[in-house]
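Here the complex is missing a single protein chain, while all its other protein chains stay put.
And then chain A:
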């Protein structure tokens, strides 16, 4: 899973939609991998207004990337090739292959295996918040 995608993810539990603490999801025990991809400046230009910079900083800190600028690059900074390449590396080439994603609100943990996160919810969670014990049983039972 790319960091770009992780930046757009929210908790799938319905009751968490409105809660501020549900975003961003927090990585735990994440294993990272670097996969080279062709550099596409147009895509970065297109996507950058929609990236939640605060969320990206939190995630990058959790994963141990220290050098994230304090604010989102805007205006002239977007024409700087080096900035764009750094963003490309961070957003598109950095993958989380194993680990867990954890919601700050309900505590649900989404397992990530081979880069695929399991966002299936037991049916009672599709409606309201519920006990965490059951959730954890479910998360362990995930097999791919």
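Everything below uses one rule, namely that a contact is a pair of C-beta atoms (placed from the backbone, for glycine too) under 8 Å apart; a residue touches a chain by one contact, two chains touch by 3 or more; residues count from 1.
As a working rule, contacts and distances are computed from a predicted model.
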| item | value |
| --- | --- |
| Among "WD repeat-containing 20-like isoform X2", "Usick-Kaufman Bardet-Biedl syndromes chaperonin", "S-adenosyl-L-methionine-dependent methyltransferase" or "RNA polymerase II transcription factor B subunit 2", UniProt-listed name of the chain not shown | "S-adenosyl-L-methionine-dependent methyltransferase" |
| Contact residue for the chain not shown (choose from A:35, A:61 or A:79) | A:35 |
| Residues of chain A in contact with the chain not shown | 1-2, 4-5, 7-12, 14, 23, 35, 37, 40, 42-43, 46-47, 50, 52, 92, 114-121, 123-124, 126-127, 142-144 |
